[in-house]
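Removed: one protein chain of the complex. Kept in place: all other protein chains.
Letters A and B mark the chains in the order given here, with residues in each chain numbered from 1 onward.
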Amino acid sequence: MSYISLSDPDRKEMLARIGASSLDDLFCCIPEEIRLKKELRLPQPLTEPELLAHFESVGRGNKQNAYLSFLGAGAYRHHIPYVVDYLSSRGEFISPYTPYQPEVSQGTLQIIFEYQTLICQLTGLEISNASLYEGASAAAEAVLMAGRLKGKPKVLVAGSLHPQYREVIRTYVRNLGIQVEEVDYDVRGQVDVEVLRKKIDGETSAVMCQSPNFLGVVEDLDRLAEIAHQHQALFEVIVAEAASLGILQAPGAAGADIVAGEGQSFGLPLSFGGPYLGFMACRKEYSRQFPGRIAGQTKDTEGKRGFVLTLSTREQHIRREKATSNICTNQALCALRATIFLETLGREGMRELAYQNIQKAGYALDKLAGVTGVRRKFGGPFFNEFVLEFEGGYKKVEDHLLANGIIGGLALAPYYPGLKDCALFCITEVHSKADIDRLAGLVAEVKR
Amino acid sequence: MYPKDYRFSKDHEWVRVEGDTATIGITDFAQKQLGDVVYVELPAVGKALEVHQTIGVVESVKAVSDVYSPVSGEVIAVNEDLNNSPETLNHDPHGQGWIIRLRLKNKADL
Partner (left out) sequence: MNPEPLIFELSAATKKGFALPKLDVPEKKNALEGLAVREAIPGFPQVSEIEVVRHFTRLSQLNFSIDTSFYPLGSCTMKYNPKINEKVAALPDFSGSHPYAPQGLIQGNLEVMKTLEEFLAEITGMDAVTLQPSAGAHGELVGMMLIRACLEARGDPRKIVLIPDSAHGTNPSSAHICGYAVHEVKSNDRGTIDLDSLDGEMTGDVAALMVTNPNTLGVFEWDILKICETVHARGGLVYMDGANMNALVGKFRPGDMGIDVIHLNLHKTFSTPHGGGGPGCGPVGVKKHLEAFLPLPIIERGPSGYSLNFGRPKSIGRVRSFFGNFLVMVRALAYIHTLGAAGLKEVAEVAVLNSNYIRKSLEGIYYLKYASPTLHECVFSDKLQSEHGILNIDIAKRLIDYGLHPPTMSFPLIVHGALMIEPTETESRRDLDRFIEAMKTIAREAVETPDLLKSAPHFSPVKRLDETAAARNPVLRWEEPKE
């Protein structure tokens, strides 16, 4: 199959116009010794029907779709209104690139402007960018931004921040002289305030926590903000389960200066981890150190409202090595999906969705913690995830569930040595009462 | 067009000296190159500057330019007006568009 649109006469005439006798002439400037003398070793090309059959077959190697899953941990299954797929599949959205020519990109630009507004409303802060890659690199960008704003070498990061996010932060700061210190969680699963008070000092540029955190626990944001600000440090909140913003207190209202995180819950399928949607918002006074593309409102020569990419001098194509970030291509189509999702669900829909998550997770916890030998590990408030500890270990439970068509919570042993018999369970609005009852029933069957 | 009692640097800054105070800005040529100025990053009053150290940054929509100090000294005033009206740098680069005033450390820098 070929997507070339030239006929044979076209090619001949074009070569004649150029004054070349063959296509090879056009590559004459390239040294002979680097020319490929034979064809690449790739399989025979497939026609469309063969292509589809091939991938359907490869896809069948994924058995997981046949399972009922209770996994969360930074990737969440939520209902996605069909209009999200329908509208975001339009060629006029999929096939343009970054809106460098705003006059013919008002669709893309207005959507970015609406998206930025929605993120500001949800986070309670004043400016947002057009997207970052995903939650972990968004957290890393937040750390770098704090370093630029405060000029101090240390960042305090909660140990209950998603393990992958902490790994990525460390990868990013390694070559920049920024020190990352972790602050443990307490018995309730929240940031240990005493440990925080001991570690924070005049060299700290920011305090960063995740809420709800990786253990599913909602943090006391007001208290953490206060401690950070007392020491002239920025307070940064990472949100991995964005659906929680539909009902939980806006981090900006609690004192966060920068909020960043993962927007996958806003209308993106699980996608085996990507493409996802990094989001970031901050206070207006930090705008010049803020990374990412930003759309702004303006007027055209006839006074009509329009939108353009703006504050571009922060960015790589102008500032080059002094840019606030190297990001160029971001996650625009994912931000489009999120915008459609948020506008379709709307104010009441977002709240209802979040409310159902809380109710169903609460119901699930009651049923599961009611099983002998199973208890909730942490007492702090939660949204749609919680950590359960299993007497006799989690492996037997995990295996029993798998044998019965269920993927249980994420085993935490690889991530926290103190939680070796624990697992992180996630319940969302997509789980029915029957699903939850089935889970509890199977857990109860495991001998302890 | 170019005022007589001004001195010019090869990075397109101008200096006007009165006693041991130097007023510094960018030239008409520089502002034309940049286009419409949208933002000026000013240093703090009291900052000590060496010759050719960066005073601050001038941003237009499509470009960014460091402003270098042609002389050394201590910043005694910055043009706060540029925060609200950066376009002054375009309209009157040699007058109202001044950027900083320094107490000269070494007259020989001139």
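As a convention for this text, a contact is a pair of C-beta atoms (placed from the backbone, for glycine too) under 8 Å apart; a residue touches a chain by one contact, two chains touch by 3 or more.
All of these numbers come straight from a predicted model, not from anything done at the bench.
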Touch criterion as defined above, residue of A:128, A:160 or A:289 at the omitted chain: A:128
Selected from A:206, A:221, A:237 or A:280 as touching the chain missing from the view: A:221
Contact partner of the left-out chain, one of A:319, A:375 or A:400: A:319
For chain B, residues in touch with the removed chain: 35-36, 38-39, 59-62, 86-87
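Rule of thumb we're sticking to: only the chains that are shown with their structure count from here on.
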Computed distance of Cα centres, chain B from chain A, in Å: 43
Footprint of chain B on chain A - complex, ascending: 288, 312-313, 318-319, 322
Complex contact set, residues of chain B against chain A: 38-39, 41, 59-64
